[in-house]
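For this view, one protein chain was removed and the others were kept in their places.
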Amino acid sequence: MTATNPQTGKGQAKTKVMTMLEAINDAMKVEMRNDDRVVVFGEDVGKKGGVFGTTMGLHEQFGDNRCFDTPLSECGILGAGVGMAVYGMRPVAEIQFLDFIYPGFDQIVSEAAKMRYRSGGEYTCPMVIRSPYGGGIRGGHYHSQSSEAYFCHTPGLKVVIPSTPADAKGLLISSIRDEDPVMFLEPKAIYRHAKDEVPVGEHTVELGKARIAREGTDVTVLCYGAMVPVCEKAADLAQEEHGRSVEIVDLRTLVPLDEHTILESVKKTGRVVVVYEAPKTGGFGGELSAIIAEKAIEYMEGPIVRVAGFDTPFPYSLEHLYMPDPKRVAAGIEKTFVW
Amino acid sequence: MTATNPQTGKGQAKTKVMTMLEAINDAMKVEMRNDDRVVVFGEDVGKKGGVFGTTMGLHEQFGDNRCFDTPLSECGILGAGVGMAVYGMRPVAEIQFLDFIYPGFDQIVSEAAKMRYRSGGEYTCPMVIRSPYGGGIRGGHYHSQSSEAYFCHTPGLKVVIPSTPADAKGLLISSIRDEDPVMFLEPKAIYRHAKDEVPVGEHTVELGKARIAREGTDVTVLCYGAMVPVCEKAADLAQEEHGRSVEIVDLRTLVPLDEHTILESVKKTGRVVVVYEAPKTGGFGGELSAIIAEKAIEYMEGPIVRVAGFDTPFPYSLEHLYMPDPKRVAAGIEKTFVW
Amino acid sequence: MSLELVTILDKDGKAQRGKDPNLPPEELQRLYKLMCATRALDERGLALQRQGRIGFYLQSTGQEASHLGSAYALQDSDWLFPAYRQPGILLLRQIPYEKIIAEWFGNSGDTSKGRQMPVHYSFRQANFVSISSPIGTQLSQAAGAGMAAKARGEDTVFMTFCGDGGTSSNDFHCGLNFAAVYKAPVVFVCENNGWAISVPNDKQTASESMAIKADAYGMPGVRVDGNDILAVYRVTKEAVERARRGDGPTLIETVTYRIASHSSSDDADRYRDKKEFEAWQKKDPIARFQRYLKHKKLWSEDFENECVEGTKDEIAAAVKVAEAMPPVGPETMFEDVYMNPTQQLKDQKKHLHDLVQKGGVGAEVGHFPL
Partner (left out) sequence: MSLELVTILDKDGKAQRGKDPNLPPEELQRLYKLMCATRALDERGLALQRQGRIGFYLQSTGQEASHLGSAYALQDSDWLFPAYRQPGILLLRQIPYEKIIAEWFGNSGDTSKGRQMPVHYSFRQANFVSISSPIGTQLSQAAGAGMAAKARGEDTVFMTFCGDGGTSSNDFHCGLNFAAVYKAPVVFVCENNGWAISVPNDKQTASESMAIKADAYGMPGVRVDGNDILAVYRVTKEAVERARRGDGPTLIETVTYRIASHSSSDDADRYRDKKEFEAWQKKDPIARFQRYLKHKKLWSEDFENECVEGTKDEIAAAVKVAEAMPPVGPETMFEDVYMNPTQQLKDQKKHLHDLVQKGGVGAEVGHFPL
C-alpha cells in the first residue's frame, strides 16, 4: 500500500499494516541498519526477543555486539547506557517494565539529564530509554504504572509517548537520532490493539508536535498513549448522547510540549478535559491544566476537568475500574458543560 | 517564655527561641525519649552530628543502637528503614541531601509507599525520611534540588515541608507518630534564618492542615518551605508598590493536601499565584493550579500564575537568578491583576 | 579458591556417612509431604492459568528442596522476607490452601484484597512479609529488620531469598553489606536456578559462584546442592544458629534448576537447550528424597498416595472454596493507601461509586503480558 507521508504531507510512502509492537521493532531494525552506533540492550532482549517481543530478531540479525542481554540491573543498564552515549554511541536501552526503572533512576535524573548542562555542552547523552508503561494487561501495581510525570519534571530529558503504530515508528527513529536523552514510553495496553498502515523503511515524526487525532468544535480532550483510543470512544459517546463535537489532541511528546497546538485548540473550543492513566495528584495532566489556567483562562467556559487514575497504587482485581474508560471520560467531558 | 499552643489554641506552652535546625534536633530528642522504637540513622548522623548539625548530640545521648552512621548507600538506608518499619520500629532515616535520594528511590516508590496497600493492611511502613532540600546555599545542581513533586505523585506517601521552627518541630513529631511513610523535607536555605519561639517538650502539628501565614483580601499566594519568607517579602512589595492586600497560605503538608483552606482563600480573593522553587514544568504547583482550575475557576478574576524555578538543571553561579525572589514573585502577583 | 558444593544425599538417596542430620522419622515424612504438596499446588496453579481462570502463575517446580530445606531450619517466630518462588514455605507455616489459592483469584478471600498479581503472597500470621515484584528489594529490608531485632536484644532470625538474577540487584549489594557491617541475624538464601528468565548464569556474572560474593561483604558464603533437602537444611541450620548467636549473616547459594518456564507468560524453549533441562530433570529433588526415605523404610505406596493424590484432592476442594469467594468491592480500592483515607481518596471513592451506580463503566483489560 502507499499513503501520504503523515509528516511532510507530501510524497507517497510505501506502507504496510503493522501493530505497534511490529512498528517499534521495525524502527529499531531500520536505525540499526542505518547507523552502526545504535545498540539495543536490556534484560531478555536477545534470544528471547523481549518479554513483549519488541526486539524479536534483532539479536539474530545484528549479533552480540549490537543487541545483547544484560545482568538484572536497571542501574547497570542505564549507567552503562550513559557511558556509551557519552563515548559516542547511540544506545537504546530497554527497561522491561517502567515500574522497574527505579533502581536506575539516579542515572537518568542525575546523569543522563544533566550531562550536557553540567559539562557546558562538552559531553552529551544521546540515549533512548524504551519502556512499556501503563495498565490494561492485568499486571498489578508492578507491571502497570504510568510514571511519565517524574520524567517530565526532570529538565534535560525528553519524553515521548506514541499512540499509533506509524507514530511509534516515526517517533522512535526521531528519538534515536535526537542529540538528547529521550524517555520513549510505550503504551503496552495497545501494543497489539493498535494496528494500522505504517510507512516502510525510512520514517520520522518530529518530536514536539502534537497531533489533532480528531477535529471538533465544542470541547478539547488532551491525551496521549493508550488513552487516545479511550478518548476516541468517549468522544463518540459524547456525540451520541449529548451531541458534543469533541476535538482530540494526541500530545505525542510531553517534553518538549506543543503548547501552541494545545492553546489553539482550547481557545477555539473554550472547554477542556485532560485525560491520563497515572494517579491524578501530581500527574502530568495537572501541568496541562496549569498551562491553560495561566495562559488561556479567559477563554474557558467551564472548569478544566481532569479524568485520571485514582490516588492509589495500581490495583490488580479492580484494574478495570481504576483506569479511565470511555464512560468515565465521557462523564468528564459532560462536566465541562454542566457543573 | 510561654505562648498559646498554636495547634490546640489553648493552654500556655513553654517556648524557647530556636532556629529550624535546633527545632528539628529537639523534635528528634523528644521523640527518641518518648518512644524507644524511634531510631535515627544515615550518613554522618552519628559523631559528626550530620552535615548540617540536625542530629547533633543524638549519638552521644542515645548511643549506637538508637542513632548510627551507615555505609554510603541510600538504597541501604531506605531498604533497611523499610525493613525496620515493617518489623515494628519507627525509623527516622536521614538522606544527606535530597539530590542523593535516587539510588534508594525504588525502596520509597515501590516498597514504602505500597507496603500497606499491597499487603491488604497486614504490613505497614511508619518510616520518616528526612532530607534537606532546595537551593540557597551555593550547592550547585546536586545540593539544591526540590523534587517534592516526585513524592507527591506517589500514592502511599505523605509529604511534609515546614517553614517555621515551631512547625518543623510539631510536624516532625507528628510525622514520626504517623502510621504511614512520610517524606519530611527540610528547607535548608532557612535552617538558620528561620528563628522563632518553639514550644518546649511535647509539641505536635497535625498533618494535612495548611496555615494562613498572612491574611489578605485581594490575591492568594500559595507556597511552602523556603518560599514562605520570600512570599512574605513579595507581599510587602505588592502592598507598597500597588496597594495589594495579599493572603499567604503556607501549605505545610503537600500530601495530604488541605484543599479546603486553599479553595476558601482563592474563592475569597479571586486571584492566585502559586510559588515553588522546583523547575516549573511538572512541579507540584501545577497540581495546585489544576485543582483550582477544576474546582473554583468560576471565582477567578485573572490567570492562575505560577512563579517557579526555570526548566533547567539547578545552576551554580546563576543560582540567585534561578530561584524565585521577592521581586519575581511580586511581578507574578501583579500579573494576576494586569495581564 | 573454589567453594565446595555441600552435598549429603548421593543420587541413590544414600546419606554420606556422618553428615545425615538424623531428623526424626515423622519430620522426614512431613518434609516429603510438603515437597509433594508444593509441587501439586504448583501444577494446579499453572492449570488454572491455562484454563483462563486465573491471570498469571509462576512455578517453583524443582526448587522444593531449596526453599523448604532452608526455611525448615527456622523457628516459627523467625521472619521471612521471601522472593516469589518459595510457595512451599506457606505450607510449612500452615497457611491453608484456600488462603493461598484465594490470592490467585484476587477476590475477597485474599488476605491482600486482590491488590497484587498471583503468587505475591502476604501472611502476617506466618511472619511471611508481603512479596513484591521488583527483584531484590526484600534483601535490604531483611537486613534492616535484623538490625532492629539485634539492637533491641531480641533473638529473631530473618531469612530472605533471591534468585541468581537477584544477585545483580542494588539491594543485594547494600542488603548484604548492611547486614554484615551491623552483624545482623540474617540468612540470605540465593536460589541459583541457572536462569533469570532467558539470561543464564554466565551472562549474569563472571564470578565463579554466587556464594563467593559473600567475600565482598566479609560474611561466610556457602554453596550447597539445592536439590538435596538434607544438605540445604544442614547448612542453613548452621547459618541460622550463627545468626541467633549474634555472629552475623551468611550467604547460602543453593544450586538448583528452574524446571519450568519462568512463568505462565514465558516459553523457555525459545532460549534454553533441551539437553540441559533433561539432565536436571533427572536430579529431581523429590525423587531423590524419596529414595532416601525408602532406604530409611519411611516410604510406602500408601504414604505416597497420601502425599500426592491426597494432597491433590485437598487442593481441588480448596480451589472450589477459593474460587467461590465474592469479588472485592470497588470501595476497597481506596482502603489501605494510608491508615486513614485522605479527603481526596474519599472524594474519589464517591466519584467511582456514582459512576458505577450509573452503569457502563469498566475499562477493557487484556492478558499478562499480552
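Just so it is clear, A, B and C label the chains in written order, and each chain counts residues from 1 on its own.
Note that in this section contacts are C-beta pairs under 8 Å (C-beta built on N, C-alpha and C of every residue); 3 or more make two chains touch, one makes a residue touch a chain.
Note that the coordinates shown come from a computational prediction; the quantities given were computed from them, not determined experimentally.
Asker: So there's a chain missing from this view; which of the remaining chains does it actually touch?
Answerer: Over the full assembly, the chain not pictured touches A, B, C.
Asker: If I consider the whole complex, including the chain that's not displayed, which of C:Y32, C:F158, C:Y217 or C:Y233 touches that chain?
Answerer: Considering all chains, including the one not shown, the answer is C:Y217.
Asker: Among A:A80, A:I176 or A:A189, which one is in touch with the chain left out?
Answerer: Touching the chain that is not displayed is residue A:A80.
Asker: Pick out which of B:K14, B:R33, B:R138 or B:H242 touches the chain that's been left out of the picture.
Answerer: B:R138
Asker: Considering the whole complex, not just the chains shown, which residues of chain C touch the missing one?
Answerer: Contact residues on chain C toward the absent chain are 1, 168, 170, 172-174, 177, 180-181, 183, 202-208, 212-213, 215-219, 248.
Asker: Extract the touching residues of chain A with respect to the undisplayed chain.
Answerer: Residues touching the hidden chain, for chain A, are 39, 65-66, 70-71, 73, 75-76, 78-84, 86-89, 91, 103, 106-107, 110-111, 114-124, 155-156, 158, 179-180, 208, 255-257, 259-260.
Asker: Which parts of chain B face the unshown chain closely enough to count as touching?
Answerer: Touching the chain left out of view, chain B contributes residues 43-44, 46-49, 51-52, 69-73, 75-76, 99-100, 102-103, 135-143, 188-189, 191-193, 230, 280-281, 310-313, 315-325, 327-328, 331.
One rule holds for everything that comes next: only the chains that are shown with their structure count from here on.
Asker: Taking the mean of the CA coordinates per chain, how far is chain A from chain B in Å?
Answerer: 32
Asker: I need the residues of chain A touching at least two other chains; which ones are they?
Answerer: As it turns out, chain A has residues touching two or more other chains at 75, 99, 102-103, 141-142, 281, 311-313.
Asker: Where in chain C do residues touch two or more other chains at once?
Answerer: In chain C, 113, 115-116, 120, 132, 134, 170, 337, 342, 344 touch at least two other chains.
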